[in-house]
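This is the structure I have questions about; it appears just below.
Here the complex is missing one protein chain, while the rest keep their positions.
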Amino acid sequence: MFDVILQAGASVLLDPLTLGLMALGTLAGLLAGAIPGFTIAMGVILTLPFTFGMSPIQGLATMMGVFVGGLSGGLMSGMLTGIPGTPSSVATTFDGFPMVRSGKPGLALGLGLWSSFFGGMISAIILVALAPQLAFLGLEFGPWDYFALIVFALTITVSLSGDNMVKGLIAGLLGLFAACVGEDEINGVARFAFGSDHIRQGFAFLPVLIGLFAFSQLLSDVEDNVKAKSPLMAKTADPVRVEHRKAIALVIKNWINLFRSSFIGIFTGILPAAGGSISNILAYDQAKKAAKNRNEFGKGAVDGIIAPEAANNATAGGALIMMMALGIPGDIVTAVMLGALMIHNIIPGPSFIQDEPLLAYGVFIAFFCCTFFYGGFASLFIKTISLGNKNSNVCFGFRNPCLLCYWCFCTP
Amino acid sequence: MTNNKSDIIIAIFLLCFSGIMINDASNIRDLGFEGMKADAWPRVVLWLLVVMSSIMLGKSYIQFKTEGHKDNNTFHVNLSKFKNAIICFGMFLFFLSTLDYLGMLLGGIAFVFGLLTFLGGFSLNLIIRHFVISVLSIGFMWMVFTFGLRVMLPEGEILRVW
Partner (left out) sequence: MYVLASVILAYCAIGVFALHNITFDIWVMFAFGVMGYFMRKLGFPLAPMILGVVLGKLAELNLARAIGTSDDYFLFLTRPWSLFFILMALVSVLFPFYQNASKESLFSKLFVPISMMVLSFPLFLMQSPARMIIAAILLLAGGYFVYKRTWALQAT
């Protein structure tokens, strides 16, 4: 097995194009996460068309970068402005924003950054250790078991997302029906085609996904003129200096919290439909219950920043375990990755890790790599974002491409 | 917007929709092979949809009766809330219909320009800025896709080259 890992690692790490794409993806994910209203799912969906021309491993590595970057990109806007960029950073704002307000922005941002990094690392290690074992488990599945697993995935999605179960079930059934339109998988009989050849081919996965998610999200963002004309991020006062060493020391000192939150994140990622948005709140709750200084939570406690940030990065590993080992998407982002694999004619299933070990281990190594990239880019990004915020009316950073896009889109 | 009136209307609409589809399911041919027929699974899904829609209809009707007739003016207010979205949909529909004539490049520029102007405002300064943004963004994307990824985007009849 080790030679496979080495081979996969070489194909990912030694190829400069792949490295460059991963770096670009992580940067794009950070930007997507930092903008409130722009969810990680949308970021991953929007990178999908770019990956058509790439090889499968490059495409997946880019999407991993966007995923990892987006999970923690929300912490920046959450801490600096109080509005979380993505739902997976909601709990980070509970303690991050007060800490920034109390005059310690560098420490807060550093804590968020490094706890995300360590959470991602722990999750990646467990992913590599656990996924092949789970894949062996999946080989025992017959079609009965697989069907029951899909029924379970749908029902737990319904019960976890939204408070109206009947409406959730109706939505799930509508989705199942939309998948029925077209030709039958087994016999090739035309179903619900109403005489049109186009409908007879069925609805491709990507247009449905982009339409349901991105289209509707963007239209609800511009639905009234007030929301439409609002700037993307509010302005902050001063540039911040991230205090790395102090943050790392604090994170390592609270290692029990770190491990517990990472495990909560991994477990939530494994459950279908539960993703970063649930895991960070769960981890925050558990950290609060287990902490000795309970009343400091909400005013800038160190534990209150470590827990949610570690959990939301660990969710990526858990979601990947389900997708790689069993072929069942854990949340929307892994559903998009599944779609990307299907576009490249690779069908993930229980035998995915056996059949395509290079690709599977390549994805795991990409996850590791992107976490490292994230650590590097986030500190750079925080500096530029805060500087950009201060001078957003001046043609400041033309030498810095992120600032250019930022200026172009944000000055209205 | 989850008041009971809209729930009742949606439930009735879903019942009609699944009724039409169940009716159409009888057009699915039976090839006579062994195993599950091609219309079995869609019928299962559609009947489950009928059951769920009836449950929703029943629940919202009971809630509607017990809460009494509150606001009768919700219909009129709803349409004006959707104004922005409906106009965006209309513009996209127009873009799609003229795609064959204008081609992706010109059609895209026209669509983005129209959308930006509608959402942003009509002053001269803003119009120039919107025009620049739409040309730059669509041009950049078009170039990435045509030259970078070698994807052929639809041609128009006006400018035959692209």
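Labels for the chains are A and B, by order of writing; each one numbers its residues from 1.
What we mean here is this: contacts are C-beta pairs under 8 Å (C-beta built on N, C-alpha and C of every residue); 3 or more make two chains touch, one makes a residue touch a chain.
The structure presented is a predicted model; accordingly, all values stated were derived computationally and were not measured.
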item	value
Sole residue of A:Val90, A:Leu109, A:Ile328 or A:Val363 that reaches the chain not shown, by the stated touch rule	A:Ile328
Option from A:Cys180, A:Leu359 or A:Ala378 whose C-beta touches the chain left out	A:Cys180
Residue touching the undisplayed chain, where the options are B:Ile12, B:Ile62, B:Leu93 or B:Ile128	B:Leu93
For subunit B, residues in touch with the removed chain	1-2, 6-7, 10, 34-36, 41, 82, 85, 88-89, 92-93, 95-96, 99-100, 104, 108, 111-112, 115-116, 119-120, 133-134, 137-138, 141-142, 145, 149, 151-154
Touch list for subunit A against the chain that is not drawn	35, 37-38, 46, 48-50, 52, 140-165, 167-180, 185-186, 198, 203-222, 227-232, 272-273, 327-329, 331-332, 335, 338-339, 343, 408-409, 412
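Basically, only the chains that are shown with their structure count from here on.
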item	value
Separation of mean Cα positions, subunit B and subunit A [Å, integer]	26
Residue ranges of subunit A in contact with subunit B within the complex	50, 52-53, 164, 166-167, 169-170, 173-174, 176-177, 180, 184, 186-187, 189-192, 194, 219-220, 222-225, 228-229, 408, 412
Subunit B - residues contacting subunit A, complex	2, 14, 21, 24-25, 28-29, 31, 33, 35-36, 38-39, 41-42, 45-46, 48-49, 52-53, 55-56, 59, 81-82, 84-85, 88-89, 119-120, 133, 148-151
